[in-house]
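A single protein chain has been omitted from the complex, and every remaining protein chain is retained in its original position.
Chain nomenclature is as follows: A and B, assigned in order of appearance, with residue numbering initiated at 1 for each chain independently.
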Amino acid sequence: MSLEMMEQIIEVVFAILILLGAVIAVISVLGLIRLPDVYLRSHAATKSATLGVLLILLGAFFYTWFVHDFFSIKLLLGILFVFITSPVAGHLNARAAYRSGVALWKGSVRDDFREAIKQERQLEIEEIKNRN
Amino acid sequence: MMRMIRKTGAVLRLIAMFNKELLMSSVTVLREVLRPRLNIRPGIIKLDTELRSDFEITLLSILICLTPGTLTLDVSGDGKTLYIHAMDINDPDELAAQIKGSFERAIMEVTR
């Protein structure tokens, strides 16, 4: 097998990795469109998008490494950054949604958080009363 | 020296386990999304964690957030309870035990 053919195959493998990431991104956006409430949507959005972006950026990283012969530290930093920030963003958004009173989907089977929030509100109200 | 080797092993194990969880649960979520009729039972469960320091709890909640199908909604003020929104709950206790058994144990091995 010639060297050129090897290079071709490597190129195609990384392109397929990128394509796979794009397909996963499309499916996760489909979830963003069709799932019934904010929390489920943010499952689809922040999580599967993470896997899609991971595949795409890794594919791009290896592609530039092997084909363009350039070790791009920026892409690696990008992967790391997306991985650190995306769960934090998802968590903040879901928490803000719950605290601003977005209801769970009617098919939800369990809600342990409602009690905790109620207690917290109660404490806050008492604290304000005591202060006055 | 031995301690460092053990720590490195624990970190590697945590990363490997996390990657496995990420892949497996991604596939689960993608399958649920693609199914023509939705057949999921979402809900919020409580997880009493044994982890204490801020770093450990942050790590645990980030790992839970990163695996599709589970999402940390909030951490109680004293840091003892995590509220997790899960996409498909068969048995709440089993899910909590599973998270405790996998992530929590691996994090403990890294930090202690």
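Basically, a residue touches a chain if its C-beta (ideal position, glycine included) is under 8 Å from a C-beta of that chain, and two chains touch if they have at least 3 such contacts.
The working rule: contacts and distances are computed from a predicted model.
Q: Which of the following is the UniProt-recorded protein name of the chain this complex doesn't show: "Monovalent cation/H+ antiporter subunit F", "Universal stress protein", "Hydrogenase formation protein HypD" or "ABC transporter ATP-binding protein"?
A: So, among "Monovalent cation/H+ antiporter subunit F", "Universal stress protein", "Hydrogenase formation protein HypD" or "ABC transporter ATP-binding protein", the name matching the hidden chain's UniProt entry is "Monovalent cation/H+ antiporter subunit F".
Q: Given the contact rule set out at the top, which of the displayed chains would the hidden chain touch in the full complex?
A: Among the chains that are shown, those touched by the missing chain are A.
Q: For subunit A, which residues reach the chain that was dropped from this view?
A: 8, 11-12, 15-16, 18-19, 21-23, 25-26, 28-30, 32-33, 38, 41-42, 45-46, 49-50, 52-53, 56-57, 60, 63-64, 67-68, 70, 72, 74-75, 77-78, 81-82, 85-86, 88-90, 92-97, 99-100, 102, 120
Note that in this section only the chains that are shown with their structure count from here on.
Q: Quick one: subunit A and subunit B, Cα centre-to-centre, how many Å?
A: 15
Q: Hey, which residues of subunit B end up touching subunit A in the complex?
A: Of all residues in subunit B, those touching subunit A are 22-23, 26, 29-30, 32-34, 38, 40-46, 61-62, 65-69, 71-74, 76-77, 81, 83, 85, 87, 89, 92.
Q: Can you tell me which positions in subunit A touch subunit B when the two form their complex?
A: Listed in rising order, the residues of subunit A that touch subunit B are 24, 27-28, 30-31, 34-37, 39-40, 42-44, 46-48, 50-51, 83-84, 86-88, 90-91, 94-95, 98, 104-105, 107-113, 116, 120.
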